[in-house]
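Missing here: one protein chain of the complex. Every other protein chain is in place.
Take a look at subunit A:
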Amino acid sequence: MSRTAPIPDDGPLLRLAHAVHDGFVLAGRHLTHLGRTPEKIVTGTLTPAVIAVALGYLFDGVVTVGAVPDYTAFIMPGVLAQVALYGIGTTALGVVADLDNGITDRFRSLPISRSSVLVGHTLADLVVTAVNLVLVALVGFAIGWRIDAPAAHVLAALGLLLLFGYAMLWVGVLLGLALRTPDTVNSVSGLVLVVFSFLSTSFIPVEALPSGVAQVAAWNPVTALVTAVRDLLGGPGGVVAADPPLPVEHPLPVLFAAVALVLVVAVPIGTRAHHRAAAR
């Protein structure tokens, strides 16, 4: 019946190698898009930059928050965490736009791994997050933020922000697949950004928060991220409470656990949901 000789299936290692290769090739596609629409980068830096200027520059010296000596240095890790949170919306919008486009069918008709389309998407958005982190840090320097830490610590802090940011991109995949329209994605991702950012110790030290809220804020993964970055960058932690909550005392294990949990849940569910959503 058939003209072709049976093709042997690839082994698992070769398949993984192909999936990674395809992920990078597809990431290249998104980065080429970005080259044509550079304004997308600017929008990602806008909200965090405004917060940095408003709180760090305008309010600094007028408002005293808790026992924090240098408020700008205190909030900059939180501002950078906002950049990571902003990625949720970026990826969600990208996923929604691609589903409405015939090109998803084309990719699905190719002999490539199911996950490579989303891997490519999130890798490209991670590059966007990295660029935005640098741009927002520059805004911080412009308003007087100074880092007093060895280069290795600065790189480690950047690594933590990107790790957390990557997990958020997969949250964005789920959000996009659940909401399916750009309008709802915009409003929900905006809300997520504000709630997760302000209901953490990004801008207010934990001991200055009302006790009920403090518990919630302490276990918000953004708090673990911000605390870990503050520790690395040598900024004022404001940790003077005698008995700090666990995520504030040991931010790294809490952060890694949160990132692992998000990825373990979101990657398989997102991949399957994306496959189903495209099969209509």
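Here is the rule we go by: a residue touches a chain if its C-beta (ideal position, glycine included) is under 8 Å from a C-beta of that chain, and two chains touch if they have at least 3 such contacts; residues count from 1.
By our rule, contacts and distances are computed from a predicted model.
For the chain that is left out, the UniProt protein name among "Imidazole glycerol phosphate synthase subunit HisF", "ABC-2 type transport system ATP-binding protein", "Carbon monoxide dehydrogenase" or "Multisubunit sodium/proton antiporter, MrpC subunit" is "ABC-2 type transport system ATP-binding protein". Contact with the chain that does not appear here is found for just one residue of A:G28, A:P69 or A:P253, A:G28.
In the complete complex, the residue from A:G11, A:P38, A:G102 or A:P210 that touches the missing chain is A:G102.
Contact with the omitted chain, checked across A:P38, A:G61 or A:P111, is made by A:P111. The omitted chain makes contact with subunit A at the following residues, 1-4, 7, 18, 22, 25-26, 28-29, 32-33, 36-37, 101-103, 105-112, 278-280.
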